[in-house]
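Shown here: the complex without one of its protein chains, the others still in place.
Moving on, here comes subunit A:
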């Protein structure tokens, strides 16, 4: 697998803070991977994305993006490879219409108008918001707003998309739509997705989960491996997955296989037990 981001021995302490926000952190992220970074408030996950996007500068260590170690000179170039979707869609809108808004990032890049109109249309089609292009962004629902924000990011043709808690303010339907859309775009557009969340249930579409605690990686594995930590996840401020909590209440009286079971697997197990009665 080809690495797209390679982080080595990264350290960062906020000015005047007593504790470091990121401690000796090393992490490789692969092309076309969906990586979830989970951890409680203050675990360092947002700091890590700010470092990757060059919004703050590390005290020591290196970050390589698409083969280039980022520094003050090339940070702008590195940033064109990365798109970020933030938590609050309301803080991201600048345009009076949906299409103006999507065009904003392209105008900043100095794209000629004709090309821009095409790029905006394409991006809005990808997120299924083409019918809304003349609407005022403020009149949209939360999920629709985040889809427009994603279009704005896609229009700039990034290789890496960072979702910084970008579904935490959406209602359950809006959240599902956005996550499924991201999954689809990842394969269509060969994107690498880094999603940051404290909600373990939002990580089920990702291929790998990294758990951060106090600025360090405390666990790194496939979703089923991380979910299998069960109640131990609470130590890191995370919620125990639903099936794992249910299985632990059942284990006393009902024989179930070891390890993490997702909803489908647990249903199958219970069904078997029920049929054998």
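By our rule, a residue touches a chain if its C-beta (ideal position, glycine included) is under 8 Å from a C-beta of that chain, and two chains touch if they have at least 3 such contacts; residues count from 1.
Assume contacts and distances are computed from a predicted model.
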| item | value |
| --- | --- |
| Protein name (UniProt record) of the chain left out of view, among "ClpP family protease", "Peptide/nickel transport system permease protein", "1,2-phenylacetyl-CoA epoxidase subunit B" or "Energy-coupling factor transporter ATP-binding protein EcfA2" | "Energy-coupling factor transporter ATP-binding protein EcfA2" |
| Among A:158, A:174 or A:223, residue touching the chain not depicted | A:174 |
| Residues from subunit A at the interface with the omitted partner, ascending | 40-42, 87, 141-142, 165, 168-169, 171-174, 198-200, 234, 237-239, 242, 245-246, 249-250, 253-254, 263, 267-268, 270-271, 273-275, 277 |
